[in-house]
Each structure stands twice: as C-alpha cells, then as structure tokens.
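The following block contains the structure, expressed as structure tokens.
For chain A:
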Amino acid sequence: MVKMNQVCYRTLDMPEPWRLATYEAAGGYQVWRKILQEGTPRDQILEEMKKSSLRGRGGAGFPTGLKWSFLNPNTPGQKYLVCNSDEGEPGTCKDRDILRFNPHQVIEGMAIAGYVMGVTVAYNYIRGEFYEPIERFEAALKEARAAGLLGVNLQGSGVDFELHMHIGAGAYICGEETALLESLEGKKGYPRFKPPFPASYGLYGKPTTVNNTESFASVPVILSKGPDWFLEEGIPNNGGPKIFCVSGHVNKPGNYEIPLGTPFKDLLELAGGMRNGRPLKAVIPGGSSAPVLLADTMMNITMDYDALAKAGSMLGSGAVIVMDDTTCMVRVLARLAHFYSEESCGQCSPCREGSGWVARIVHRILHGEGKPGDLELLDNVAGNMMGRTICVLADALAMPVQSFIRCFRDEFEYFIQHGKSLVDGGKLR
Partner candidate 1 sequence: MSQFLEKIKSFTLWELLVGMKLTGRYLFSKKVTIQFPEESTPTSPRFRGLHALRRYPNGEERCIACKLCEAVCPALAITIEAAPRADNSRRTTVYEIDLFKCIYCGFCEESCPVDSIVETTLKNYHFTQRGQNIMNKQELLAIGDEFEQDIARDKADDAAFR
Partner candidate 2 sequence: MKIEIEIDGKSFEVEPGKMIIEVADAAGIVIPRFCYHKKLSVAANCRMCLVDVEKSRKPLPACATPVTPGMVVRTRSKLALDAQKAVMEFLLINHPLDCPICDQGGQCELQDIALGYGSDNSRYDQGKRSVKDKNLGPLIETEMTRCIHCTRCVRFGREIAGISEMGSIGRGEDTEIGTYVEKSLTSELSANIIDLCPVGALTNKPFRYRARAWELTQHSGVSPHDCVGSNLHIHTRRNAVMRVVPKENEGINETWISDRDRFSCEGLSSPERVTSPQLKRHGQWETVDWQTALQTVVEALQDVTEHHSADRIGGIISPNATVEELFLFQKLLRGMGCHNIDHRITQTDFHYQQAMPTYPKLPVSIADIEQQELIVVIGGNTQHEQPLIHHRIRKAWDNGAKVIMINPVDFEFNFTPTQTLLVENRRLPEALTGVTRCLAESQQDTEIAKDLLQSVAVTPAHREVADALLSAKAPLILLGAGAQNHPQAGLMYALAERMAQLSNGNVGLLTAGANAAGAWLVGAVPHRGPTGLNVSKPALDVQRMWESELPAYVLFNVEPEHDCANSAKALKALSQAALVICLTSYKTPAMEQYADIILPIASFAETPGTFINVEGRWQSFQAAVIPKGESRPGWKVLRVLGNLLSLDGFNYVVNTEVTDELRSLATTNTPEQPAGPWRYPSHLPTVSEGVERFCYWPIYRSDSVVRHSQPLQKTPLSETPVVTMSPQLAQRLGLEAGTEVKVSQGGDAVVLQVCISHRMVGDTVGIAAGFLETAGLAESFGTVKIERI
C-alpha cells in the first residue's frame, strides 16, 4: 500500500485541519520555534535542505536548497521572499488544498526559508480566483501573528519575519515568477527578460527568491523528520512525496500525495481506476504544458522527475490528466490552444501572434474546415514559437501541439479529411 499524505496534507484527517492548534498538534511550528529559541545555524538548515534533494514543486523542478543558496543572507539591503500560489496551470489544484487545509505549514516553511536567507519581508501571491484558500490563509496569518510566530523580534530572538498576502487578478502568466514579481509591484504582469534572475534583481529590484507553495510546505517536515527520511520517501535525486492532481477519466479524481517514484499504475489504482473501466488512451503527466504520453508508455513508468523526462515529457506541477479512448485529441488540443492564446501576455511577437494563429488553425480543423497541410503548418508554427520568447509560455503551447501531432497524427488527419472526429464522429459536442 502506498503511503499517503505524509507531508503537505499531514493534518488532513484531523478536525479543522487549518487551525493553528491542529497544526501544532501534528507537530507543526516545532522547527520554527526551535530556530527562534536556539538560533540554529543557517548553514545547517541549508545543508539539510540540499541533502533532502527537494526539487521545486512548481513545475521546473529546480533543487530548492540550491536556489536558497543563491541568496547570501549577509548581503546588506532589503531582500524578499515570495511564495508563488498563483496556481493556474490547467489540471493543477494541489496548492489550493494546501492553503485550504494546511496554511500554517506554508507559513512555517516560508518563515524558515526567510530565516535561512536573511529575509525579513515575504509575500504570498495567491491566485485571485481562490476564495476559500484566501480566507483560510488570511486567518492563519492572523493566528500566527497573534501567537508571536510572525512579526518583529519574534519571541525575543531578534529574528524579524513579516509575511503579507497578495491576491492576483486572474492572469495565468502571473504564475511565471518574474511576471508575478511585476504584478506584485503593481505593474502589468509581463515576464522579465532573464538574466538578471530574481536572485540578483527581483521584487523592487532587490534580491528575491520565489518558491512554490508545495515546496515551502515541504520544508518543516523535511527539517523535523530529517532529510534522510525525506530522501527515503522518494528515489535518489527525487526526494520526498509529491502531490499528484489526478483529473480526467478516473473514478476518484483528486489530490494524492505519494512518494516520488511510485509507478503510474499504482497512482491510477489510488484514483479508483479508469472510469467505466474503459482503456487508457493517453496521459498528460505534468500539467497542460507537458507533452502528452501514450497509454503503454504510462503504464510502465514511475512518477518522478527523471523517469518522465526520459520518456519525453515532464513531471511539471504534477497535474496528471488521464484520458480514455473516448477522448477526441483534436478537441483536447483546441481547448488547450485556446487557453494559451487567451493567456499569452502579448509581450513577445512570436507568442502574441503565434498563439492566436495556432488556436485558429486547430479551431478550424475542429469545425471541419481543416485544409491539407494544416498539420505541417501547425507543427512548423509551434516550432517557430518554441524557445524564442522571454518566458516559456510559448513553449508551453508549442510542446503539447507538437506532441499531440506526433502521437495522434491519424486523428488529426482524419478530422481534416473527413471534417469529423475519428473517435466519436462528431464535429463539435
């Protein structure tokens, strides 16, 4: 039996898991209190973080410990810490539940991170559409401040840490860290050109570290149970449990926090198996911007960063979108392309113009008006967008387009030739 909900969702089975008391009953704030009392050396925490090989849970999978080491705590001047809770990737819903059911663990994780990097002011940028999580997090902040866990000169330790919440305004692109910083500064959410990276030029031009909500929430558990325990919960270079947001044609869609390296088969079983017992057709394993993988690949794969990368896709944010054999892939791609064309920020020419172009071609195919050569055009336009923009939103559209055409060329060709779907025979549902 796969071990579940050990880290981010560890309070889930308790009554009112979002309360401070509940969190403390589960062992929460032990690490933070210890730091405040003993003044644990920063290097020691950093070493433990590096050892745990926790990889960023937001999508790129960059080692968190390494990221933290880029910010020198001794450099003078203001530095900032930002939590990216602008969870907008289609298929992803893990951070919402962390904020809903375990907000204090994010607060503790951020406080520890702030301590390690010598940061005294932090922001949590929460997606504007989240209603309950915003309320829960706000309440948790109040509780933590009242308990002397956030503020100035905490419990006489001389450590300052203030955490503010910021509500986004509904732009997917603000999940990109530099666009998020721009948005946080009150500007339009345009991604910045990198380098310079946020570690040297971040919020208000000051050194800044941006991490995902789940990454922060993992920190207190890593430090209380030790990096070795965390590492053992996963596989080498892929430390710890990770939340997978299973959606699509399964019987029990939802968030499943399981160790990295768990076979997909087991995850599918946890999610209640395929709906109506239909055969699996394809899976998008890491949120909508990850390339799609076919059923036979998926059934033999383990869910971790390296295995998925080897198979030509990525773990991304852990949003597993399961599709059975009734799924028309043209329709799926049309939906995805429409999403990305709506969410392109409009800054770079290839993405601004290309995303709309791609969406219109797929839309045309879906309406039975596809033309011969459209697939080559689609593939070429997607290729022209890839890697030529400031942020990776263009790639996030190009990758599914290219992988869909590669994996399901017959379906697309059938749609173009016959003006209807190969799968269900319909044009539009």
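How were these picked? Simply put, all candidates are chains of the complex that A comes from, given by their letters.
We adopt the following convention: a contact is a pair of C-beta atoms (placed from the backbone, for glycine too) under 8 Å apart; a residue touches a chain by one contact, two chains touch by 3 or more; residues count from 1.
Everything numeric in this text was worked out from a predicted model, so none of it was measured.
The contact partner of chain A in this complex, picked from the candidates 1 or 2, is 2.
If you check the complex, the residues on chain A that touch candidate 2 are 171, 173, 188, 193, 341-350, 352-357, 360, 364, 377, 384-385, 387-390.
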